[in-house]
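Here is subunit A:
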Amino acid sequence: MRFDWVADNMGQILMMSWAHVQVSVLPIFLSLLIAVPIAWWAHRQKSARRVLVPISGVLYALPSLPLFVLLPVVLGTRILDPLNLVVALTLYGVALLVRTAVDAFDSVGRIIRDDALAIGHSPRQVFWRVALPLAGPPLLAGTRVVSASTLSLVSVGALIGVPSLGYFFTNGYQRGFPTEIMVGVIGTVVLAVIFDVIIVVAGRLLLPWVRATDRRRG
Partner candidate 1 sequence: MIQFADAFAWLVDPANWPGPNGITARILEHLWYCLLALVLALVIAMPAGLYIGHTGKGRALAIGLTGALRALPSLGLLTLLAVTMSLGLRLAIVPSTIVLAILAIPPLLAAAYSGVEAVDPDVVDGARASGLNEWQIVGRVEVPLAAPLLVGGLRSAVLQVIATATLSAFLGLGGLGRFILDGQAVADYTRMLGGAILVIALALILDGGILLLQRWLVPSGVSIALGTGRLEGR
Partner candidate 2 sequence: MIRFDHVHKEYPDGTIAVDDFTLEVPSHEVVVLLGSSGCGKTTLMRMVNRMVDPSSGSVSIDGDDVAHSDPVKLRRSIGYVMQSGGLLPHRTVVDNIATVPLLLGATRRSAHARASELLDLVGLEQSVAKRYPSQLSGGQRQRIGVARALASDPNILLMDEPFGAVDPVVRAELQRELLHLQNELAKTILFVTHDVDEAFLLGQQVLVLRTGAEVAQHGSPANILLDPADDFVANFIGGPRRHLRTEMRDGRHIVVDAAGHVTGVLQDDRGAAG
């Protein structure tokens, strides 16, 4: 590890980190926003589930680099356009979260929801006041996984020239310079940890009862 190189190139490191963050944030948000309604639909309608769950499985099966190559044709974008990455990563996030969320809604269970209906909640209230809060903890866990995998996958974009911390992998490899690659790996992990902390804190604010449950389980 050559720290002088790190010091000399701090500007570029920060720039690439920022590019990395920019491409990552949107997919994480979007996938949560898209996956929850889809999962709710799949949870309530057997016919919808039969289509949606396998589709999300297939989406998740798509390899990332080939998808980055394929999307420009489908979207009509240029191959270097970061939008390709955003769309691809959102697809992965949705695929992963739909499964998690359907399982979460299933585990909330018909009985609890029927109870809620019997008490006098409307179906809409059941979703907002009962199902979503109770499905919160697994959704939070799923979002953490999406965040980690998104940050890791963004770097693959470097192979087709989209700027991110992944640039240090390809460039460092070509120069046979481990320090540069280390900077990329550590940078990605640091970003992953920061994102994770933010998500966990956000989760605690939104789902104050989760901590209590966690402690009971621990």
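Candidates were picked such that all candidates are chains of the complex that A comes from, given by their letters.
Points to keep in mind about this one:
Criterion: a contact is a pair of C-beta atoms (placed from the backbone, for glycine too) under 8 Å apart; a residue touches a chain by one contact, two chains touch by 3 or more; residues count from 1.
Bear in mind the structure is a predicted one, so any value in this text is a computation, not a measurement.
Among the chains 1 or 2 offered as candidates, the one in contact with subunit A in this complex is candidate 1.
Those residues of subunit A lying in contact with candidate 1 across their complex are 53, 57-58, 60-67, 69-70, 73, 79, 103, 145, 148-149, 151-153, 155-156, 158-160, 165-166, 168-170, 172-173, 176-178, 181-182, 184-185, 188-189, 192-193.
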